[in-house]
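Have a look at the structure below, then the notes.
Left out: one protein chain. Kept in place: all the others.
Then we have chain A:
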Amino acid sequence: MSSIGTGYDLSVSTYSPDGRLFQVEYANKAVEAAGVAIGLKCTDGVILATERLLHSKLLVKGANRRIQSVDDHIGMATAGLLADGKHLGSRAREEAGSFRENYNDPITVQILADRLSGYTQAYTCYGSVRPFGISTLVAGVDKTGPRLFCIEPSGVHYGYRATAAGKGKALAKTELEKLLGAREGGIGVKEGVDEVARIIHLVHDDNKDKDFELEMTWVCEASGWKHAAVPQELLVEAERKARAALEEGMEED
């Protein structure tokens, strides 16, 4: 990065002369260091997946998950500092809970993403705080159908058909573009699970990165329109296919 501080990065409440907030850009660096997270909006549901890098062989299997449930019908995956993700997750559950309390109706994904991005943005306004070191994928199925949003450390949020955050997000996004570009009417969750697993395995750099566990959740008819882990047998099968596809790709090269 060209911007080695020069005094303008000591507080997030100070702009640099060319109008940038260095602390926010550093937060984006924290995101880029994390394993990739992918969100895919399907015709009949949504999928969230993360590549959970294992920094130690002593870790309990399946521990330190990066995907959390927010409400029955909404999940969120974070890329970046895990503890920041946990905090934003509990805030999200509070927002979803208070919405239900006030309106006796489940919160829509759009409203939740809007509130979380407002919360995230507030952490870019004051000298006493630091911005969130995470990008957050918020996905769910509400009365408006399947929805997917990504909230960045700056507090902006965009809606997506598919998106990725974290290390190798550019490659993952290209793959997602190819995937959806080839399918006019969109993709179903069953096929989506395989494709997302393939993309995560593709993005993962065996030589440079540590081992990883694939973590995947969905909201679709098969899960009763609730945010739930993709069943183990489906996940194992998707990973098997992903590895096979990758090896095939290598032979062609």
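Note that in this section a residue touches a chain if its C-beta (ideal position, glycine included) is under 8 Å from a C-beta of that chain, and two chains touch if they have at least 3 such contacts; residues count from 1.
What we mean here is this: contacts and distances are computed from a predicted model.
One chain of the assembly is not displayed; among "Ubiquitin-related modifier 1 homolog", "NAD dependent epimerase/dehydratase", "Vacuolar protein sorting-associated protein 45" or "Proteasome subunit beta", its UniProt protein name is "Proteasome subunit beta". Residue in contact with the omitted chain (choice from A:L54, A:A229 or A:L246): A:A229. Across the entire complex, the residue among A:Q68, A:Q121, A:S135 or A:T163 in touch with the chain not shown is A:Q68. Touch with the hidden chain on the side of chain A covers residues 62, 65, 67-72, 75, 89, 93, 97, 100-101, 104, 217, 227-229.
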